[in-house]
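Every protein chain but one is kept in place in this view of the complex.
Order of writing sets the chain letters: A, B and C. Residues in each chain are counted from 1.
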Amino acid sequence: MTEQAYTPSEMMIVSAARALAGVQTVFVGVGQPNIACNLARHTVAPDLELIYESGVYGAQPARLPLSIGDPTLVTGATSVIPMIDLFALYLQGGLVDVALLGGAQIDRYGNLNTTVIGDYQSPKVRLPGSGGACEIAINARSVYIIMRLSSRAFVEKLDFYTSPGHMEGGDARARANLPGAGPQLVITDMALFDFNNPDCEMQLVSLHPGVTLEAVTEAVGWEVRKAETLAETELPAAEELHLIRYVLDPDGMYR
Amino acid sequence: MTEQAYTPSEMMIVSAARALAGVQTVFVGVGQPNIACNLARHTVAPDLELIYESGVYGAQPARLPLSIGDPTLVTGATSVIPMIDLFALYLQGGLVDVALLGGAQIDRYGNLNTTVIGDYQSPKVRLPGSGGACEIAINARSVYIIMRLSSRAFVEKLDFYTSPGHMEGGDARARANLPGAGPQLVITDMALFDFNNPDCEMQLVSLHPGVTLEAVTEAVGWEVRKAETLAETELPAAEELHLIRYVLDPDGMYR
Amino acid sequence: MKDKRLTMHDAIAEYVRDGQSVAIEGFTAFICFAAGHEIIRQNKRDLTLIRMTPDLIYDQMIAAGVASRLVFSYLGNPGVGSLHCVRRAIEKEIPAPLAIEEYSHFGMVGRYTAGAMNLPFFPLRSYTGSDLPHYNPLIRTVDNPYGEDAIAVVPPLKPDVAIIHAQRADRSGNTQLWGLLGIQKEAAFAASTVIVVVEELVDEDVIRADPNRTLIPGLIVNAVVHEPYGAHPSYVQGYYDRDNSFYLKWDEISRDQAQTEAWLEEWIYGIEDRARYMEKMGEDVVERIAPGKAPAGAIDYGSYT
Partner (left out) sequence: MKDKRLTMHDAIAEYVRDGQSVAIEGFTAFICFAAGHEIIRQNKRDLTLIRMTPDLIYDQMIAAGVASRLVFSYLGNPGVGSLHCVRRAIEKEIPAPLAIEEYSHFGMVGRYTAGAMNLPFFPLRSYTGSDLPHYNPLIRTVDNPYGEDAIAVVPPLKPDVAIIHAQRADRSGNTQLWGLLGIQKEAAFAASTVIVVVEELVDEDVIRADPNRTLIPGLIVNAVVHEPYGAHPSYVQGYYDRDNSFYLKWDEISRDQAQTEAWLEEWIYGIEDRARYMEKMGEDVVERIAPGKAPAGAIDYGSYT
């Protein structure tokens, strides 16, 4: 077989889908997260309901949506609502079990930057900004982060704090009275991380097959903490890859 | 003609309708106010739009509504909306030109009691309470009050202040930063009153035909102020009476 | 899709417990008398009853002694007059004392909204110049950090149970309603437990064909009760009219506690459920309250494949 058994993107999608086992509601964007959620519906979370920032609950898209506002998300959905209801009743009301977020930069406590590289007032690169990320990070019961691992992205200090993770770590979120539990998982193309320690600091828990510990520690912009036991991420199963390639993303847009 | 030319109730309806000349939106309840507004639509205010507390804008009832929540108000209306929108967007948003209110007691500044006769904690008579009256009195651009004149109702001091009129009089409303201008007119079965003086105190401006000044001053529970010139209210016109009796209230429910 | 269908008996037995706060909402329309009657029938006690307009349903429930507290904004028999049983409880403590917690309509609307939105308070331009805050210390003010005057606020209202009547739902509780929307959506989102009572149980496809009409998602619904005419003598837009003769009759019956109790005996304790109630009402009632047709017209969401 000269063809690669799976791509890094597929590994991320599969890892995210597996982490949604038993989850009832997920707040989702397009692209990889969307495919991951639909993969979860086909596998570990058949009752998973997708909530889109655009005001859609229980979407059943007839095609792969091109944006979170794609009309295919509306037609045939369970409920389509004003954005004030989406943010206030669903998100702030505590009905989102898991939200999937990404960013241009992340720090060791899972704080995210999606606003600016360089100085806010005279930016090197102006990024999209918060969108709903700031309140999602605060109100969703749990947050999973999906990002490619690189030293440009996993940094010691963010250029801008857009959305809080565990803030300064430890019980910072609880002290600040944030409703949600914050980041629980970071899914990358090389490894998985969680925050299961008293400092709520990102820690390596699983290396994807063929990825070395050295490669990961080099790609993280701080001295990365390691869980007591380091697992190897389970390979994507044939069924999972089949679903991604032939059902969920037949055109290979997110391969 | 032994039949009375018009009833006191008809005089009130006609007076209220005339006061709606040129008004665009009116916040209305059922009964006399409803008939008055529809009479105004047929006469002096053809473009008048009726707003009901129940969440109806632009009703075109196919029958005389029995309550502000009558289904006949919904069918064929321009817009039917949640109550939060009715109160927050329409009323608090400043879209109500005139509101028609009534009460069990009124004082010289147009403050209203619809809550209780006697003590609040151990009431002699428990009345319905505010409903929307308190915020209507505060936010509507103008308020017209429709009440039968009696010394039990027009009192020196209210048992309970449910909804503010001109409060302690003068510029009290402006000082309290209330959005609306407060009561402009009191329509009774004997006379009309306005508040066009620096104290914003209720003043007699017009006696209905056949009503003596003495009868009015006796029925008001304080020494009633009189406008410089006292008019006689114009008689209901034949057309107005015809509309009330044969079109708007053919069963004579509010005769 | 989880099947949440229950009989009214089982829904009330399972989800309404003594001492809880219960909101049966619906502004003059969609008032779930069937649920109120079942609560009376099951002898629930010490409830906090929450409703903007207590209407006849709470008049009956309070006369039956299920409540120790009432949270409300307007006490009236709409278009008719007084709620005599509520007044009797407040004025004379018959059949038992009734504590009251009183707001204006906008205040109640704000409380439900804050509850549904998980906000610490809801700000509104009301209560200035009113005695209401004096007798209800939960009506407060906050300063405006943008420089204007202080504004009144009310605290969130989060009922233990909300009971919402609607035209239709699917078996997992995705619920559509049209007509007067009142505060039903907010009451449902604010409550810990939601019982939806519908005229029609429909297939999921019917719901999905018009997603903008789904105001209450099954996600927040615990039980779905299919109970045709469950809102009688109140009404359901497009399904039946208000039975106004009963509203007038109740004005007579309710003036006297013994007479009221006789009515409760005959129409609630003495019969098993809503089907029997409608049987007993007589066949002509259904015909009498049937509206004509007024179809909404079709719209298209478009198929995007």
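What we mean here is this: a residue touches a chain if its C-beta (ideal position, glycine included) is under 8 Å from a C-beta of that chain, and two chains touch if they have at least 3 such contacts.
Remember, predicted model here, so these are calculated numbers, not experimental data.
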item: Visible contact partners (per top-of-document touch definition) of the missing chain; value: A, B, C
item: Sole residue of B:V30, B:I68 or B:A88 that reaches the chain not shown, by the stated touch rule; value: B:A88
item: Which of B:V80, B:A104 or B:L192 contacts the chain that the document leaves out; value: B:V80
item: Candidate in contact with the missing chain, chosen from C:N118, C:N222 or C:S254; value: C:N118
item: Residues in chain C touching the chain absent from view; value: 118-121, 123-125, 140-146, 148, 151, 153, 155, 167, 178-179, 181, 206, 209-210, 212-213, 237-239, 241, 291-305
item: Chain B, residues in touch with the chain not shown (by the definition above); value: 24-25, 47, 49, 56-58, 60, 62-63, 70-72, 74-81, 88-89, 92-95, 179
item: Contact set of chain A toward the excluded chain (per top definition); value: 30-31, 53-56, 66-71, 74-76, 80-84, 87-88, 91-92, 111, 115, 120-135, 137-139, 160-164, 167, 172-173, 176-179
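The definition used in the following text is that only the chains that are shown with their structure count from here on.
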item: Topological distance between chain A and chain B, in contact steps; value: 2
item: Chain whose average C-alpha position is farthest from chain B's own; value: A
item: Chain centre separation (chain A, chain B; CA means) in Å; value: 58
item: Centre-to-centre distance between chain C and chain B (centres being mean Cα positions), rounded to whole Å; value: 29
item: For chain A paired with chain C, centre-to-centre distance based on mean C-alpha positions, whole Å; value: 40
item: For chain A, residues contacting two or more additional chains; value: none
item: Junction residues of chain C - those touching two or more other chains; value: none
